[in-house]
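Missing here is one protein chain; the remaining ones are kept as they sit in the complex.
Labels run A, B and C following the written order; every chain starts at residue 1.
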Amino acid sequence: MTPGVTATEIMTVAASRLLKDGTVCFVGIGLPSAAANLARLTHAPEVVLIYESGPIGAKPAVLPLSIGDGELALTADTVVGTPEIFRYWLQGGRIDVGFLGAAQIDRFANINTTVIGSYDEPSVRLPGAGGAPEIASQAKEVFIVLKQSPKAFVATLPFVTSAGHLDGGDARARAGIPGAGPTAVITDLGILTPDPVSRELALTGIHPGVTVEQVKRATGWDLKISPDLTTTDLPDAATLAALRDLQARTAAAHGTAPDSTPGTTPITTPITTQGRAGGGASGREG
Amino acid sequence: MTPGVTATEIMTVAASRLLKDGTVCFVGIGLPSAAANLARLTHAPEVVLIYESGPIGAKPAVLPLSIGDGELALTADTVVGTPEIFRYWLQGGRIDVGFLGAAQIDRFANINTTVIGSYDEPSVRLPGAGGAPEIASQAKEVFIVLKQSPKAFVATLPFVTSAGHLDGGDARARAGIPGAGPTAVITDLGILTPDPVSRELALTGIHPGVTVEQVKRATGWDLKISPDLTTTDLPDAATLAALRDLQARTAAAHGTAPDSTPGTTPITTPITTQGRAGGGASGREG
Amino acid sequence: MAKITPLREAVASLVRDGDTVALEGFTHLIPHAAGHEIIRQGRRDLTLVRMTPDLIYDQMIGMGCAAKMVFSWGGNPGVGSLHRFRDAVEQGWPRDLAIEEHSHAGMANAYVAGASGLPLALLRGYTGSDLPKVNPNIRFIDCPFSGERLAAIPSVRPDVTVIHAQKADRRGNVLLWGILGVQKEAALAARRGAIVTVEEVVEDLQAPPNACVLPGWALAAVCPVPGGAYPSYAQGYYERDNRFYIAWDRVARSREAFRDWMRRHVLDTDDFAGFRRVLAESMREAA
Partner (left out) sequence: MAKITPLREAVASLVRDGDTVALEGFTHLIPHAAGHEIIRQGRRDLTLVRMTPDLIYDQMIGMGCAAKMVFSWGGNPGVGSLHRFRDAVEQGWPRDLAIEEHSHAGMANAYVAGASGLPLALLRGYTGSDLPKVNPNIRFIDCPFSGERLAAIPSVRPDVTVIHAQKADRRGNVLLWGILGVQKEAALAARRGAIVTVEEVVEDLQAPPNACVLPGWALAAVCPVPGGAYPSYAQGYYERDNRFYIAWDRVARSREAFRDWMRRHVLDTDDFAGFRRVLAESMREAA
């Protein structure tokens, strides 16, 4: 086991493992971008990364700070306009995996990135939809990566920005939404997947050193625990080294570190919640 | 006066004179292309030529054989896709003049390029619409250039491919068609323009050496003659030289001559109908 | 990733009788080699889609491949009529040919809608034209905001699209440049996939950042066929052979001359290289 692995690192590696080689992935900025690029640099060299700003097949050497970094353009197979990305590539049905962050989700993996409180008199104004509503509905499946806390995992969303499984069951299909929707939510505590029938998220994977009680406390509803709960493998040394190299290159290039930078306090077990962003806005798109 | 000027040359020069400098012109292949490029090479160096295949600002040194010659691409300010030409540039309202050929027209300058006879059992199958229906409706105004004969200038079109002034009067505006429609029909015998109120074509210009009777005989309806009928100026020597240079360069480059090549029998006055294509298909698009 | 594969195999595995097939190329990069291969393999009952059916569809129609054609302008560009197309429409030879006829703007928008995964395209078009009277696939809807009446047509979703391009890299990424026509949209509109014949396969496309590149993973097959757009042209490789377009008019005027020509040049040759050899012979004979 590699010493000093952080919760964010475990989350990023766990998310990256879900991306199969050759997958065509529509990548959100921040944690999704870190996980997707880690996959590309490790087990999935043929993964195709598409960013909403226009790059198709981006192979950045450092993580982008924004969704439209020049690094994405210079390393891509081609760069098209943003309308084409949404029209020909996403709506055209060519995206295998939409990889999203979120400010809040509910038990059916619906996503809020719009407001806390009422829409007209919000207590917190979040950045808004971005590409998520159509990514969430049109990618063949969706992975969501965010840190787990009661403020982020809420019983009732104040606003549904992007559809997960709506009210559960076959509600999504009945609404005529084409893709399969969220199939995994990867957090710093574990992995949640929807029940095949009810579509309610259950904890199916737990990161090493995390207790079920900890996960339940970080969830704003009575979280179901899978009877087949597995424990996440810790990152192997090579993967962890690849992630840390990527982060170091990124920090050196930008003079700052993106969201997915390891927390300042390295941990092994138990995993603490240090360095978590909580339920605030995911400010990393752009 | 330049000796040996042909009817086709007079037609081409008369058509080219109508294009003002700086005009943005959507160019059909064949006669329109010859006239538009002659304008560019003489009095209208800043005319912008757009072809449906994608070139914007084409400045061909030789006339294109087809609507998508490489010469157009290599001399253009930019080359976009055909959908963009029709969407952003034509439908977007950016075209001052649509310059069209036709197989047949009627007294309201409606155009047929689809069939002679019935649609289901045609006696002659023509090439079809091409870009003309939307050019005819969306360019701010339309010039039509074709040789005049009773087969081409018919009382009733078997098929309206592209709208001129429909049934005349304000029919076009009532149908919600945005552009002003055909404002000039340039033939090898003269120039026809629509009456400001009825929109019926009247002969307003006649080429030197042509008689009104000749024009009437070449028209399938009782053609109105303007009381202010003017006689077309013969091409000046410089313009005629520019046209002949262009045609010679074109013939040398392609090993063949496009539609607008001078007839084999040079004429001055009276102009004969030699070398006319009659009412057949305009086979020059493509 | 697109399989780099011989054209014969790509056509055999991807194009089926009864398919809707679009061979696109707007005077530039017309996939003639692929058209010949479809003829050689004897495909039948195809619905052929193409904005500008010219010699390539004249040949396919005359050889009985097509049950229907969807198009917006049919002719021999710079020369005149398509005699085989006209014979099929006017006389039903060698079989009846149904037609669905649009304008260029309609077809171009329908391809865009197809590439975008939409069921329909909207455009300001067809107003005052008789085309909506003969084509029930041209309808009109009212804009819910402005009230304006706009034309609606179904998107084009071919089973297979075939295009020709200048080059591909070994991963099957394809670059085309110059006159682009509707090829990108047509390729992306295909349900089963796109076959792209290319002049050459190179190590590095050397494509500018915003060039028209089709990623290999979005294509079904990439087939090296040097000269595969002949007698049309491939910018940077060869010019259009206008003699062929002019000569075609004579060949296609008579059913017998057409059949003889097609047998000698296409059916009795193995591939496009064979066609080019025999064509060179027959052109020498004619000279």
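One rule holds for everything that comes next: a residue touches a chain if its C-beta (ideal position, glycine included) is under 8 Å from a C-beta of that chain, and two chains touch if they have at least 3 such contacts.
All of these numbers come straight from a predicted model, not from anything done at the bench.
Residue A:S53 is the one among A:T6, A:T23, A:S53 or A:T204 that touches the chain missing from this view. Within the whole complex, the absent chain has one touching residue among B:I56, B:V210 or B:L223, and that is B:I56.
When the whole complex is considered, the residue among A:Q138, A:T204 or A:T219 that touches the unshown chain is A:Q138. Within the full complex, the residue among C:H104, C:R124, C:H164 or C:R240 touching the omitted chain is C:R124. Within the whole complex, the absent chain has one touching residue among C:I39, C:M107 or C:L180, and that is C:L180. Note that of A:Q91, A:Q104 or A:Q247, the residue touching the chain absent from this view is A:Q91. In the full complex, the hidden chain is touched by chain A at residues 29, 52-55, 65-70, 72-74, 79-83, 85-87, 90-91, 110, 114, 119, 121-125, 127-134, 137-138, 159-163, 166, 172, 175-178, 254-256, 258, 281, 283-286. By the touch rule set out above, chain B reaches the unshown chain at residues 22, 24, 46, 48, 56-57, 73-74, 76-80, 87-88, 91-94. Although one chain is not displayed, its contacts with chain C can still be listed: residues 117-120, 122-124, 137, 139, 141, 143-146, 148, 150, 152, 154, 177-178, 180, 208-212.
The criterion applied here is as follows: only the chains that are shown with their structure count from here on.
Think of each touching pair as a link: the shortest run of links from chain B to chain C has 1 of them.
Seen from the C-alpha centroid of chain A, the farthest chain centroid is that of B. Remark: chain B and chain C have CA centroids separated by 28 Å (rounded to whole angstrom). The centroid of the Cα atoms in chain A and the matching centroid in chain B are 59 Å apart. Of all residues in chain C, those that touch two or more other chains are 112, 185, 212. Touching two or more other chains at once is no residue of chain B.
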